[in-house]
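The structure's right below; bear with me while I get my questions together.
With one protein chain held back, the other chains of the complex are shown just where they sit.
Residue numbering begins at 1 within each chain, and the chains themselves are lettered A and B in the order written.
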Amino acid sequence: MPECIRWALDSASEYHFREWDDGFTLFLEGENSVSLISPFAVTLLDILAHEPLGFAELLDRVSVDYPDESVDALGQLIEDALAGLSQRGILIRRRS
Amino acid sequence: MPNETSKQVLLNVLRHPQQVQTFGLKEWDLLLRQARRADMLATVHQWLTRAGLAGYIPDKVEKHFTAHANLVHANQTAIKWEVAQIYAALAEVCDPPVVLKGAAYVLAGISAAEGRIFNDIDILVPKQDINKVEQALFLAGWSAGHLDAYDQKYYRTWMHELPPLQHMRRGTVVDVHHTILPETGHLKPDAQKLLSAAVTAAVRDDFSVRVLAPVDMVLHSAAHLFHEGEFDHGLRDLFDLHRLLIHFSEEPDFWQTLVKRAEVLDLVPPLFYAARYVQAILQTPVPVPVLESLNRLFPTTPITRLMDFCYQRVLVSDHQSCRRRFTGLAEYLLFVRSHYLRMPLRLLLPHLIRKAFKREAGKAVVDNEN
Partner (left out) sequence: MNLSDLSPTEQQHRFSSRGVFLKTGPLIFCIRSPIPQVMDSTATLYGAYELAENEDFADFYVMLKYPAGLRKWYHPQVLFDFDGRIPFKPLPASQAFPMLEWGMNWCIANHCHQWLIIHAAVVEKDGQGVILPAPPGSGKSTLCAALVGRGWRLLSDELAVIDPASGKLIPVPRPVGLKNASIDIIRQFLPAATLGPKCKDTRKGTVAHMAVSAKDCVNPQWVQPRWIVYPKYEAGSETLLEPHGKGDSLVQLASNSFNSQVLGSQGYETLARLTAATDAFDFRYSKLEEAIHIFDRLCAGGKGLARAE
């Protein structure tokens, strides 16, 4: 994934999370969509809520919370989560 | 004619909301039906509430008002958000676009937005930026989708507009304009003048948008209504104009500036009709000197009588109880007029023939399906 891309929350949207027995629902006010997302995706969103990050920086931060995962496996997890979240308009891509 | 006007419950309530104090359930029922048809349920609700009359609304009627008000609330929240998305998409491409029409009323907090639902977002950009804007919006998910070659040509070559752009995920529509009336038309307002007079409206602490200057906003609304060919929502649009005029007439010199600006922008005829019909139909207090100067600039002719005949029939709720003799004829005449205003006859005739043919072809498909 090219390093010039940074991931960010949409500052125009309000994010409403609710925890359930099978994950979190996220309601994006404005877009008015409801999605079911995993605790891992919530971790990513939580990190990105503070500042937009590129993939490598994100991997660094996440590996603190998941010390037992291999870097490759964690990278794959992040990539899949980012693809799913951006496809639904939950995360946006910024070129820096 | 007393019988005909007494059936115009919606119009009467917009003029004199106090009337509802004497309403029986039958009148409320007719008000509800006419307001629903005119797409003005929540507007009427707001209007009555503002007049301190909410307590007179029966529960049975109130729930329909609430239903529409709920939609309006969500719609206006979504419009603010959607415009923020458009601004973000264009941030590095051009100057912030000028938001037009309903979205502008919502964002600038103008009372004409109260109770109104707006489906599309209209923006105005300089003509030289139009391709950049289309590209940037495309990257952010808006595209013209599938238009046949004829429709593409209609928009891009004749109307000098982009076709409506639809967001691929959300389905929301943006209309990108570089002028407010078709360039093929009779009146030619200079968009550059509109753009340079645009003003800033704060939406939130960290977000503001550009909208037309008050007089230009009124003129645009008038130009739009009096170039329209379909009047399903004629009364609603006329009431928007009424509320814009009331809202801005608190500003000093508003009326004098308005007439002068209409001359500068080549928009005297629509302002003439706007002033004439808001006053005649909604009893908007238009100052006499304003009417006089408009009469000097645009003298009445037999055509004006014909226009009176037409507009008095179409600028009402489209509910069946509001239809009068010759309403159909009036609708037809205004439909033809709107096309005539939009393009010269050499373009107009082939276009109408083609549209008529397409409509017939569409009908044939429906028949076969059944």
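By definition in this document, a contact is a pair of C-beta atoms (placed from the backbone, for glycine too) under 8 Å apart; a residue touches a chain by one contact, two chains touch by 3 or more.
Here the structure is a predicted model, which means the values were calculated and not measured.
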{"item": "From B:A78, B:A198 or B:L258, residue that would touch the chain that is not displayed", "value": "B:A78"}
{"item": "Full-complex contact with the absent chain, from B:Q18, B:Q152 or B:Q320", "value": "B:Q320"}
{"item": "Positions on chain A contacted by the hidden chain, ascending", "value": "16, 18, 20-25, 27, 29, 32-36"}
{"item": "Residues from chain B at the interface with the omitted partner, ascending", "value": "24-26, 28-29, 33, 36-37, 60-61, 63-64, 66-68, 70-71, 73-75, 77-78, 319-320, 366, 369-370"}
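FYI, only the chains that are shown with their structure count from here on.
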{"item": "Inter-centroid spacing, chain B versus chain A (mean Cα positions, whole Å)", "value": "41"}
{"item": "Contacting residues of chain A [partner chain B, same complex]", "value": "12-13, 29-32, 88-89"}
{"item": "Of all residues in chain B, those that touch chain A in their complex", "value": "74, 77-78, 80-82, 84-85, 88, 169-170, 207"}
